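Removed from the display is one protein chain of the complex; every other protein chain stays in position.
Our next item is chain A:
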Amino acid sequence: MAGEKRKGLQLLDFWVSPFGQRCRIALDEKALPYEYLEQDLGNKSELLIRSNPVHKKIPVLVHDGRPVCESLIIVQYIDEAFSSSSSLLPSDPYARAQARFWADYIDKKVYDCGTRLWKTKGEPQQQARKEMVEILKTLEGALGDKPYFGGDEFGFVDVAFVPFTAWFLTYERFGEISVEKECPKLAAWAKRCGERESVKKNLSPPEKVYEFIATLKKKFGIE
């Protein structure tokens, strides 16, 4: 299809999405200017559907008119297409495999379990609470005593997980999980990441996340 390909970077996103925030953080870490395009997920735009015809989901990074989909794929793309600035992934193949493993683990476990924490009640919610504590403890184990998941530098796994730290308050209030109490090292890591400009700028304030979920709960009739 001919026609003008818009130059530069655009991010199709939704304000509270932790997946979108991964991309925003990565772009800022690389000091890459981009146009942020907030999407109405209840009424998806032609641009979104055209850019992600398979999943019709955000985030989508459009670079010189070409779309890249799936947040972790986008972050790796940003790292590889703009390789002159500091890397998000380590250079050693085994360290890279470990980074991909933990990012994949976060993808498989955190969002789904977190959703069940606020969407369910009674027995299923108890189960979700138990699972979330296990997930957080596992991640805390992977962090160990290092300042960041990758070691001394903020990197891929930190980018993958840090947006979910804005959800800790929501987990606490709806799921009765205290990350501070259960996983103090993880809580400390969250604070440490929160001091970075890219994170400060792009994470939703925890109270806003809580309000958003509270509104959704009312909408779904979950009290």
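Rule of thumb we're sticking to: contacts are C-beta pairs under 8 Å (C-beta built on N, C-alpha and C of every residue); 3 or more make two chains touch, one makes a residue touch a chain; residues count from 1.
Everything below uses one rule, namely that contacts and distances are computed from a predicted model.
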Options "Septin 12", "3-dehydrosphinganine reductase", "glutathione transferase" or "Syntaxin-18": UniProt name of the undisplayed chain: "glutathione transferase"
Selected from A:Asp104, A:Glu176 or A:Glu197 as touching the chain missing from the view: A:Asp104
Among A:Thr120, A:Thr138 or A:Ser178, residue touching the chain not depicted: A:Thr138
Residue of A:Cys69, A:Leu88 or A:Leu136 in touch with the missing chain, whole complex considered: A:Cys69
On chain A, residues whose C-beta touches the chain left out of the figure: 54, 63, 66, 68-70, 73-74, 76-77, 80-81, 93-94, 96-97, 100-101, 104-105, 138
